[in-house]
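Missing here: one protein chain of the complex. Every other protein chain is in place.
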Amino acid sequence: MNDPYQSDVVFLLGFALAVFALPVFTILVFRWLRPSRPERLKREPYESGMPQASVPRRPFHMAYYNFALVFIVFEVETLLLFAIAPVLRDQGWAALAEVGIFVVLVALGLFYAWRKGALVWR
Amino acid sequence: MTAVLVLSAVLFAIGLFGVLTRRNAITLLVSVEVMMNAANLNLVAFSRLYQPELMTGQVFAILGIGVAACEAAVGLALILTIYRRYGSTDVDRVRLLRE
Amino acid sequence: MSGGQSMLFVLVGVVAAVSALYAVLTRQILRSIMSLGAFLTAVAVEFYVLAADFVSVVQIFVYVGGVVVLMLFALMLSASGERHPLAGADRPGLGAVLAYLVGGGLVVASLGAGLPEPGKAPAQTVDLLGRSFLGGQLFAFELMGVVLLAAVVAALVVARGERQ
Partner (left out) sequence: MSGAATFAWGALWGAVSLTIVGALTTVLVLVERKISGRIQMRVGPMHTGPHGLLQTVADIVKLLFKEDVRPARADAMAFRLGPLLTAVPAVLSFAVIPFGAPLIMRDLNVGVLYFLAVPGVTAVGLLLAGWASYDNYSFLGGLRSSAQFISYEIPRTLAVVGVVMLAGSLRVSAVLEAQRTVPFLVLEPLGFVLYLVTTLAEVNRTPFDIPEAESELVAGYHTEYSGFRWALFFLAEYGALFAASAFATVLFLGGGNGPLLPAFVWFLVKTLAIVFLTMWIRWTLPRFRSDQLMRLAWKVFLPLSLVNLVLAGLAMQVVAG
């Protein structure tokens, strides 16, 4: 097992397992130690002391979605930049110009979204 | 290597099964993502097998992930719009592509 | 791949296949999306085992932190009342048979292919990847910029059409 990638994976899997399992374990252990007296009123959703006036799960404004949408496009762009950023130093001006073209392309997308009013929170 | 191929074949079949049998649009998209991942797995594996120094497969796996993300963004925008208009995300009920 | 490596691969692969199956089969969309998240994480682990660490992190970044969030957003913005509607019966039958055939055929072909096991992985993938992007794959890189631009425009046009 001298493959560094595999040893990284195994380490991180162990790490994640511990980080996931310990809080769950704590919750389970203290289940026997803490009180549990469910009452109807206690289990009502909080609404400043009133009965719930409306169902929370209802169709919502699409404007929220626009942000998620622009977000994912920019995330992909950022990651592509991450892919080339480490080697950019010894590539000279030509490579920098190529990256510049890419950034301008994506900046155009931002500009479009801006002009179309997709970046306004309602 | 055989393990990789079998895994991605199984995943691809699962995705295909979903695409062919499910009718909810979001589940359809989930199935398509499963198929995309099966393909990416193969790209990475063959890159490792034949050109470990050239990275072409990995480059295209990254591009594949990017394209899948764009596809999900556009697809979900479509789904939301369809839902607003028809009150359902059942793909069989939406047959008209015009107003 | 060494013995330990392929055992790890198979183990994580089983997790991936089971969560993919659940994501495709369950009738509750929230469960489906969460299961997809588990599947995508498992595939990211497989990428890492195959010495594609950068791809693995990109997978977590874009899929789990991006696409899953996007799907949850879509689900929550289109929710109505108690349950999310999953209208109509599904249509197994022909589609299922076709999927079994394709899957079975691919599995048989993979078993029969007899490919060699890959050799030692390069120690540094990140540098090689960057050079590949700036070298031979420069066109693909720039093309991706265009695709991203197109995606913003297309998705916003679709989302806007609904507003009027």
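Going by the order they are written in, the chains are A, B and C; count residues from 1 in each one.
As a working rule, a contact is a pair of C-beta atoms (placed from the backbone, for glycine too) under 8 Å apart; a residue touches a chain by one contact, two chains touch by 3 or more.
Keep in mind that this is a model prediction, so the values were computed, not measured.
Although it is left out of the displayed model, the omitted chain contacts the following shown chains in the full complex: A, C.
Interface residues of chain C with the unshown chain, by the touch rule above, are 4, 8, 30-31, 34, 37, 53-54, 56-58, 60-61, 64-66, 68-69, 72-73, 76, 82, 124-126. Within chain A, the residues in touch with the undisplayed chain are 1, 4, 6-8, 10-20, 22-24, 26-27, 30-31, 33-38, 40, 42-48, 52-54, 56-57, 60, 64, 67-68, 70-71, 74-75, 78-79, 81-82, 85-90, 93, 96, 99-100, 103, 107, 110, 114, 119-122.
The working rule: only the chains that are shown with their structure count from here on.
By number of C-beta pairs in contact, chains B-C lead all other pairings. Here the CA centre of chain B is 6 Å from the CA centre of chain C.
A separation of 20 Å divides the Cα centre of chain A from that of chain B. Of all residues in chain C, those touching 2 or more other chains are 50-51, 54, 58, 62, 66-67, 70, 73-74, 77-78, 80, 120-121, 129, 133, 144, 148, 151, 155-156, 159, 162, listed in ascending order. For chain B, residues that reach two or more other chains under the stated contact definition are 62, 65-66, 69-70, 72-73, 76-77, 80, 83-84.
Of all residues in chain A, those touching chain B in their complex are 59, 62, 65, 68-69, 72-73, 75-76, 79-80, 83.
Every residue of chain B that touches chain C in the complex is listed here, in rising order: 1-7, 9-24, 26-27, 29-31, 33-34, 37, 40-41, 44-45, 47-49, 52-56, 58-63, 65-70, 72-74, 76-81, 83-85, 87-90, 92-93.
Contacts from chain B toward chain A in the complex involve residues 62, 65-66, 69-70, 72-73, 76-77, 80, 83-84.
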